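Report on the structure given below.
A single protein chain has been removed from this complex, and every other one stays in its place.
In this document, chain identifiers A, B and C correspond to the written order of the chains, with residue numbering beginning at 1 in each.
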Amino acid sequence: MLLIPCPFCGKREETEFHHGGEAHIERPKDPDALSDEAWAEYLFMRTNPKGVFLERWVHLAGCRRWFNMARNTATNEILGSYKIGEKPPKGAR
Amino acid sequence: MAQKNRLTEGGRIDRSKPVNFTFNGHPLQGYAGDTLASALLANGIRVVARSFKYHRPRGIMAAGVEEANALVQLETGDRTLANQQATRIELYEGLSATSINCWPGPNFDLMAINSWFHRLMPAGFYYKTFMWPVAGWKFYEHFIRRAAGLGISPREADPDQYDQMNVHCDVLIVGGGPAGLAAALAAGRSGARVILADEQAQLGGQLLNERCEINGKPALDWVTTAETELADYPDVTILRRTTTFGYYDHNFAGLLETRTAKLTDGGEHTRQRLWHVRAKRVVLATGALERPLIFSDNDRPGVMLANAARSYLTRYGVKVGSRVVVFTNNDDAYRTAIALFEGGVKIACIIDTRSAPDGELPTAALALGIELVDNSTVTGVTGGRGIKSIEVMSLNANADGVTGVPRMIDCDVVASSGGWNPVIHLHSHSGGKAKFDEARGLFIAGETLQASVCIGAANGEFQLDGCLKQGFQAGKKAASLAGLKKSSRRKLPVAETIDETPARILWALPTTKPIGERGKHFLDLQHDVTVADVQLAARDGYKTDEHTKRYTTLGMATDQGKTGNIPGMAVLAQALGVENPGDVGTTTFRPPYTPVTLGAFAGRNVGVLTDPVRMTPMHHWHELSGCTWEDVGQWKRPWYYPQTGETMQDAVNRECLAARNAVAILDASTLGKIDIQGPDAAEFLNRIYTNAWSKLAVGKCRYGLMLREDGMIFDDGVTTRIGENHFLMTTTTGNAATVLGWLEEWLQTEWPDLKVYCNSVTEAWATLSLCGPRARDLLTEFTDDIDLSAEAFPFMALREGTVGGIAARIFRISFTGESSFEVNVPASYGLALWTQLMNAGEKYGITPYGTETMHVLRAEKGYIIVGQETDGTVMPQDLGMDWILSKTKDFLGRRSFARNDSMRADRKQLVGLLPLDKQTVLEEGGQIVAENSTARPLPMIGHVTSSYFSANLERPFALALVTDGRSRMGEQVYIPMKDRNIPAEITSPVFFDPEGERLNG
Amino acid sequence: MSKYSIFSLARNALNFHKNWEQAWRSPDPKESYDAIIVGGGGHGLATAYYLAKEHGLSNIAVVEKGWLGGGNTGRNTTIIRSNYLWDESAAIYEKALQLYEGLSQDLNYNIMLSQRGVLNLAHNLHDVRELKRRVNAIALNGIDSEYLSPAQIKEIVPIINISPHIRYPVLGASIQRRGGVARHDAVAWGYARAADALGVDIIQQCEVTGILRDNGRVTGVETTRGIIRAPKVGLVTAGHSSVLANMAGIRLPITSYPLQAMVTEPVKPIINTVVMSNAVHCYVSQSDKGELVLGAGIDGYNSYTQRGSLHVVEEQLAAVCLLFPIFSRLRIMRKWGGIVDTCPDASPIISKTPVDGLYINGGWGTGGFKATPGSGWTFAHTIARDAPHRLNAPYNLDRFTSGALIDEHGAAAVAH
Partner (left out) sequence: MVKSFLRQSPLAHLHLEARPLMAEALPAAGISISECAHTTQIAVRGQSSDPAFAQAVTTALGIALPTDACTASGAPERVHMLWMGPDEWLVVGPAKTDDRIGDKLEQALNKLHCAVVDVSESRTVVQICGANARSVLDKGCSIDLHPTVFSPGRVVNTVLARSHITLHQTAIDAKSGFPSYDIYVHRSFAEYLWSWLEDASREYGLQMNP
């Protein structure tokens, strides 16, 4: 049972959130310029690391804001959360 | 012969309160304060159960959670509880318990025949046999299943209630023994919010079983004072009968509280409450469990843990036997000998695996005149249903064999102690490591991933004084780490420290023959796993702890190996020639610490509270009208409104005809509605939807399709431009929340530069959808400020005004293909307007219709339903909806059209299907084949997505997805059912009013 | 390999079972092999077995970081069935089921296949439609499959609540009578023993930490027990698929989630079949030992911790209590988690990779136990011939580029 630090509301139970997968996957600016492989990379390919993972969450039952979080997927230790557009906390990169 | 083993005084039972109960039908009596186990022992009952596999007679071996043998079926009928440990059942008036897994009873059990074949049934024997004939397992399995399984499940629904509670605290302390109590006092004094939970009905832990002193007074006095002090702190919560069953990430713990002393019956209360505790700090003061010595035939009724024998005497005033042998490898068991001796029990002797133990406790025991047989072990036990005597021999130099002359000692109880195992279960649940203390042969808590600490016996501190000190220190530190700095200068309690000399750890004790050849050395008493089984596992190649566990089922019973696991792993280590059992390790500790009722996990989410039923403002009108409901997401929607005597088809026909010929009304309030505002709103819609939005005029509506990035259809709906920078989007009922989430996700994470705000207004509006040729006539009666004529108010337009005196928005949009008016009023006026429309509409034949009729009507028009015509693999082109794909802008999902599979010519396409016999309604989900054949396999070319009888067309019809369907118009295909292939013709998917004249009418 | 039978059991009994041979050896890794299979779960062991048995490739090693079968093979709810929607899925799962049907004899190890039938419940009209679609498709593929009314369900599962008034009423079910359960550990052990007998080296406690490549070709693996060379390497590491692929510089369309399961205390037989409900994320069967084996839906976030969150279990058990009100007083004895590797289309990958000689088998998510023999059989073919078998050709990595996904989501919100 994760205790997730929403950058806006503070620490709340996991049940208030929804996980949004890997963070920092940008939608290509010009999809037509991409090969099928590159498009597939954007659509489907994920790092899925064992260790520190930069991921997206949305505080669905709270402030409805999306944010990013750095969490160790091997231990569930949370290194910190940060707003969209901000840089990951130190030690997470 | 009432309670022949009960002492006349002593113990924490109330002799003035006799309690009647029955065991296997025999009426017996105990006292308030007894457990079922102590009462059975008081009454001289020895055989309580039979073992799992060999059906050997078994007695009571412990006094607490570690009991592996004495399982009973408690009560009968709907309140029955299976596999209950007699040691944890507080005795109550009228209790009735029976032995499980034996017939006719524990003293004589027919299945004991199994033990004759025990040689054929070593660990894992079933993997090696039952393979012939090929279909044979089904036959064997039938009998194996009936023989296995312990107690019986209730056969009726549970009459009791369970609930849950979420709480936060600074410090959660698990265990109310001396260490936990001390921690609670220290934390409580610093003003912390404390939860102290103990699984027992009384606090005190091990002190309840001892006669020791704190501050020079009986230790229990200190317990009482501590409880009184704690009760005074408003922020200290003490939970008795509450087991912390699981310890999860980020200091979250699950606790199970049993709310009544009568285990089976919640009465007026909830029977059990499951607590969700989020703690800043956790202190684990869970104590230690004694482990037995593993010797030949150590499962006989009368072999028990040394501290259990002590507990029955001190806590319950029960003599466990008349001649007791204490068998030990450590000093602590001498306490049992002394206590029993002083309580008037004859001690036959103390057998110690060590030579000449000279610690304070052995010295004190010897001073009482108790005989010590040192450097020895029990090599055999005689007596099946109760010990008659034991055989004792000296250990050889390596302690791997015995020497000398066997000596027979008469006795009826062997109280054995192999040392203590700290309870590190919870620590491990949450990802903490275990580390092996080689010197003492036990596992203690290693590194933790949580903000937690193990203290007291759970931390390997076995001295009372040390436990108190660790407790105070841990409580204070936890409070301070949780942010409370207040400190107290009260004097700490002290207890006498009795030095104990080191134990001599021997795992499986030798007998006169190799292990397995004389008697059985049981490790897991509940699953009948022996030392020989573990050795066989190692020999068979199952060499890791986890393999041995699974091959032998060691530790997989309801007690989860609380007494057997550690010796078992040590035996495995020996069998593998590994010197240090720490290198073999322990198998994984998993929640729950002790079993937890399913009902408690479910809590109040049962019955009518299972899951919210979402209701529209008109819900209760529908209910009263006798409609049949369809579940759509959490909503209930009217499916159809049968009148007396009508079948579903009758009702749907009537509703369909009314919609096309008169006027019909649908509650469409469940549709998702999203208010979208901002200067970039149109641009936002351009990206989200496949078609273009910038040029939509204010006051106009447009249909839109949303795709996922993989190009597949995700949702659809009509969006209206309410103002230059203001749109109202509608979504399908089931997807309302998902679509809002989708919009927010793109806005917030990908396009934060777009100036757009989205707000859900689904619930703000009641939507009453009127359709049919008389709809306009009816509505005209209700409004004088909106011109409803087709010219003034065309299809796909919005008007605002009043309807029936209520501020309203009317949309001329249609899902039925009829001239329609979707009237939206503030939700709390929905019912009033609905009622008025029904009254006034009577003369036009107004008919309420449900989702089924809606589906028929839309299908007649070839309109799709997302989730029915689509399944996550369907692109707009497949549905013939290329017209809605903008060629001039990018939108989500567009790039995926250019992938190979998207451009395949033979994709499945939406078509209509007309069954040739004009009678048969095809099965939705029916598969379509090209060939009229009964061969299997038979290649499929598509499937029926929607299928109905149409009263308007006077025939059945269907929609389908068919490979290359659009080029198959007029072809005959077949829909195979169990008994026949139904022929049908492929047609256009639009069956009614293809020109759309009615829409505009 | 000495044969297992009632006779050998009797013979050994005379001797206190002291003379059994080890089920498999524990050799040290050799310097090189013809092929290395990374991952000693059911799929990896089956791959090794069929490589040796069907393709004569016996100089191979199975390299396992922990203990055999300690991954998902050892923690799944053991449901076996082949009633999948799409032709491609039906074909491979049916192949697996057919291999299962003779597996105890083939391996000479009783895997206790119990074909007691698997029911999938429908709770709303949408479910009913989807279920019928599936039932029809499966039957046309020549696989046994029937649709049951609530009354028929009640006959098979008398303890289920079919009241139309409960929150998730039981409106119907599909049944595959040939479906059922098997003893999961035995599948791993049986394959291990049989593969070992054919000469396969099974190396436990040996973690692969790197994948050696030269010029776009695989040359071996780096392990905690040293470098082992081989011209062919098959990755079969389930939950850890991405971790291994990343070692070879490959990103996969896979996400790893915790999936929880649990057992109750044992009771006398009370349910004789397997009941699954995808809509409410729960499934139930009773083991031969008497426990109810219950599975939940996946947890909502990536994790490698093999433990999940409590609320997931609570929701699942509330649904169980609704469908089986008599279970409310039974107690959960143990619960655990596994790590499942899920693909976007809920179908697996059995494929060559961009690195020559490197093959991958993964993405089975919540439902690969039932596929174990078929997965190993086709993967062995793929490795031996450096080309997929007809049955696994659709499961290549390219499908994510071409878009030819095999979307089993309908079936497999939870596809056990």
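FYI, contacts are C-beta pairs under 8 Å (C-beta built on N, C-alpha and C of every residue); 3 or more make two chains touch, one makes a residue touch a chain.
Predicted, not measured: the structure shown is a model, and the values here were computed from it.
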Touch with the omitted chain, as defined above, among B:E213, B:D611, B:E781 or B:E971: B:D611
Among B:A827, B:I846, B:I941 or B:I986, the residue in touch with the chain that has been omitted: B:A827
Interface residues of chain B (partner: the chain not displayed): 163-168, 193, 235, 269-270, 276, 278, 604-605, 608-609, 611-617, 620, 635, 675, 677-679, 755, 757, 759-765, 802, 804-807, 826-829, 831-833
For chain A, the residues touching the chain missing from this view: 8-10, 12-13, 15-16, 61-65
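Just so it is clear, only the chains that are shown with their structure count from here on.
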Rounded Å distance, chain A centre to chain B centre (Cα mean): 28
Gap in Å, rounded to a whole number, between the CA centres of chain C and chain B: 22
Chain B, residues touching no fewer than two other chains: 248-249, 252, 276, 431, 710, 896, 899-900
Shared interface positions of chain A, touching two or more other chains: 1-2, 18, 36, 39, 43, 75-76
Partner chain C, residues of chain B touching it in the complex: 79-83, 119-120, 122, 125-132, 134, 137-138, 141, 144-146, 148-158, 160, 162, 246, 248-249, 252, 254, 276, 429, 431, 514, 516-517, 532, 536, 539-544, 546-547, 550-551, 553, 556-558, 560, 588, 590-592, 595-599, 601-603, 605-606, 610-611, 613, 630-632, 639, 710-711, 867-868, 871-873, 896, 899-902, 923-927, 929, 936-938, 940, 943, 976, 978
Touch list for chain A against partner chain B, complex: 1-3, 13, 18, 20, 26-28, 31-32, 34, 36, 39, 42-43, 56, 58, 60, 64-66, 75-78, 84-85
List of chain A residues in touch with chain C within their complex: 1-2, 14-15, 18-19, 21, 36-37, 39-41, 43-50, 53, 55, 71, 73-76
